[in-house]
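A protein chain is absent from this complex, but the other protein chains hold their places.
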Amino acid sequence: MGNLKIRVYNLIRDDDENGLAANILDGFIISLVVLNIISIMIDTSALPTFLREFFFITEMISVIVFTLEYVLRLWTCTYINPNEKPLKVRIRYMFSFMATVDLLSILPFYLPFLIPSTLVIFRSLRLMRILRLFKLNRYIDSLKIIALVFKRKKHQLVSCLFILAILILVSSVLIYDVERSAQPDKFKDVASGMWVIITTITTVGYGDVYPVTVPGRVLCAITLILGAASLAIPSGIISAGFVEISNETNKSNKGKNACDKKICPHCGKQIFRNIE
Amino acid sequence: MGNLKIRVYNLIRDDDENGLAANILDGFIISLVVLNIISIMIDTSALPTFLREFFFITEMISVIVFTLEYVLRLWTCTYINPNEKPLKVRIRYMFSFMATVDLLSILPFYLPFLIPSTLVIFRSLRLMRILRLFKLNRYIDSLKIIALVFKRKKHQLVSCLFILAILILVSSVLIYDVERSAQPDKFKDVASGMWVIITTITTVGYGDVYPVTVPGRVLCAITLILGAASLAIPSGIISAGFVEISNETNKSNKGKNACDKKICPHCGKQIFRNIE
Amino acid sequence: MGNLKIRVYNLIRDDDENGLAANILDGFIISLVVLNIISIMIDTSALPTFLREFFFITEMISVIVFTLEYVLRLWTCTYINPNEKPLKVRIRYMFSFMATVDLLSILPFYLPFLIPSTLVIFRSLRLMRILRLFKLNRYIDSLKIIALVFKRKKHQLVSCLFILAILILVSSVLIYDVERSAQPDKFKDVASGMWVIITTITTVGYGDVYPVTVPGRVLCAITLILGAASLAIPSGIISAGFVEISNETNKSNKGKNACDKKICPHCGKQIFRNIE
Partner (left out) sequence: MGNLKIRVYNLIRDDDENGLAANILDGFIISLVVLNIISIMIDTSALPTFLREFFFITEMISVIVFTLEYVLRLWTCTYINPNEKPLKVRIRYMFSFMATVDLLSILPFYLPFLIPSTLVIFRSLRLMRILRLFKLNRYIDSLKIIALVFKRKKHQLVSCLFILAILILVSSVLIYDVERSAQPDKFKDVASGMWVIITTITTVGYGDVYPVTVPGRVLCAITLILGAASLAIPSGIISAGFVEISNETNKSNKGKNACDKKICPHCGKQIFRNIE
């Protein structure tokens, strides 16, 4: 029994990279996730019956597999901390981030049996399954680096958001005052002006509303230039964050291994040189 | 009296981080600012009466609180320089950046009592209150870093603006000459061409005006590619500025504390190693 | 015969930079490639007969030249490995990347003689000829650097794609739920919502579909801000990658030559200083 638990644990734990069976299981679950996403995307479209049935069966299999996986994880999670009380470990595991994702991805299927009305938000919850893709070990490190950059530069990025917010707010009020008389139906309130400014500053420009007066156009042009600058700041901050981490990683690498990675300036390939 | 002044000063001074009372006051003022901004955004919309009344009361409370705060700041600002003449310190404080912001954010309320006509610009002045969010200590440092990058790279960024301006001006004249005959109503003058070029180069593309002739489209395509390059330059300059400052900060950090921050290349977490 | 083979080999091999004849041949082939691309671009347009004939003749010459070149390359490729079996070398060469490109660029011309129906995809294959431009030696190094950056940052970039995918999927489902009732003809299914979100998040904003309800606009605005952040991450990652390689190249350069490249901070020009 304990032996079976270990084998199941090794099969389903997130950071498994070495076993063939685990890799096959990984591939199977990734396929299910992708099929699920496609299913969500098109389940509102007019589809031929056989496709509908195919996606319905996929959904059934997904729910069964994911439920089974969730139960097995809950069962085997006691393996890491054998000295603690199983119930305590299991409850702690249930409230971990990844277990919550797993639960949220199967819950929308079971809820209609428990609660009569099916809320629209349930469809979004099924999308949670995509988060499983992040469980693949190779991407967890990269995500940690990205998260670290954002954590470090948090205050600078929030400051940029503040600058952007002020720019949007001031421009919205001004564009409303300037364009109101020319387009009373499109600039009903400051909130409408804000919609124009947001679609302008992010350079979307749907074309549903746009300035027609000369001062409105001048204002939009100035907002655009200032907005482009405001959006270049976070880009620069994030770049600096990645450069910082890459420098730090290189430095700590140097101390560790005696092999100094270098790039040949001619061919761009790495030169491996052993420092004796 | 002097004791009360010190306590009031500690309660309202900008860089306060330690007191619970000051934190509560901070939270209260931030809530007022956010409510004020929402109020400005929607005071032109058709709203139910109770919401109107809610925002009117918020406005009243804001003005009272901000006026009181301004008066108290003016009263307590003598605390830092007790040796100077109080009047001199107060006048100097009144013309400081933050005091001007504070004054501008309450002035629009009082002005109608003094001057009969209410100008449209007053609404924008009320937006000044958002600047108070920057007073929070943690963002002041970040804003200083951003400002430093812009200050250092000022000349390079202005050069980019010049390049962009030349590109816009030349393209505007050319697109006007090229498209004028095909769309005489939309390309009435060079200024109209400039509007097209600005919305093109910043990739907004509202869709109100666009080139229809082949030479016009070729011109726009070339302008777009050149414009994308021109906008990548300031982005690169700002990135380099942030990298510079991050390098300098790291260097000056190294001399100071004996704890060398490093990033584990595997998990992306910091390794704290004491250099004995 | 062997002598002729060497001369032909030197004339047509990809990394030739020294011979005048090879340079002229390079220029001739580049001209043919550019003419071919123009030909593909406009062969569906209504053209005067003499232009049609000109491009038809260009096409003929191109096919003849490129076929001849391919045959000659296949003949001379045995020159580098004279000790191996010619057939083996030739078959290996045929399946190399550049030989495949060469073959694909002439195949669409011959296929209609072999297979009756001409598929639409053949036109795209003719575009393969543009890849020949990359064979120019000076760009191969640059492409290798770019490829190296992408290879190194592969996992981080894929993580960004995952984040972007999740953002797009969740937003698509939400916008569909929010806008469905207001615009039932434009938001027929989640896939339609996805089209809106993709054109919004990449800031294209064609203007064919856009949110009209207040929650839809708020959702789009939030998606835009998050999307701009998501797109700034890969930009930062790629920047860091190029900075890394540039640092490494500088370091390995320093050891090699005793001439230390420096930039005068005043004029921006390089200072060449010999370290004796």
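Order of writing sets the chain letters: A, B and C. Residues in each chain are counted from 1.
The criterion applied here is as follows: a residue touches a chain if its C-beta (ideal position, glycine included) is under 8 Å from a C-beta of that chain, and two chains touch if they have at least 3 such contacts.
All of these numbers come straight from a predicted model, not from anything done at the bench.
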Contact with the hidden chain (one of B:34, B:68 or B:166): B:166
Sole residue of A:108, A:205, A:227 or A:241 that reaches the chain not shown, by the stated touch rule: A:205
Hidden partner interface residues of subunit A, rising order: 203, 205-207, 235, 239, 243
Chain not shown, touching residues in subunit B: 141, 144-145, 147-148, 155-156, 158-160, 162-163, 165-166, 169-170, 172-174, 176-177, 188-191, 194, 200, 203-207, 210, 212, 214, 217, 221, 224-225, 228-229, 232-233, 235-237, 239-241, 243-245, 247-249, 251-253
Footprint left on subunit C by the chain that the document does not show: 37, 40-46, 120, 123-124, 127, 130-131, 133-134, 138-139, 141-143, 145-146, 149, 161, 191, 195, 198-199, 202-208, 231, 234-235, 238-239, 241-243, 245-247, 250, 261-269, 271
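Just so it is clear, only the chains that are shown with their structure count from here on.
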Pair in A-B or B-C that repeats A-C, with over half of contact pairs matching by residue number: A-B
Angular offset of subunit A relative to subunit C [C-alpha, multiple of 5 degrees]: 90
Distance between the centres, which are taken as Cα means, of subunit C and subunit B, whole angstrom: 40
Cα-centroid distance, subunit A relative to subunit B, in whole angstrom: 28
Multi-partner residues of subunit C (at least 2 other chains): 203, 205-207, 235-236, 239, 243
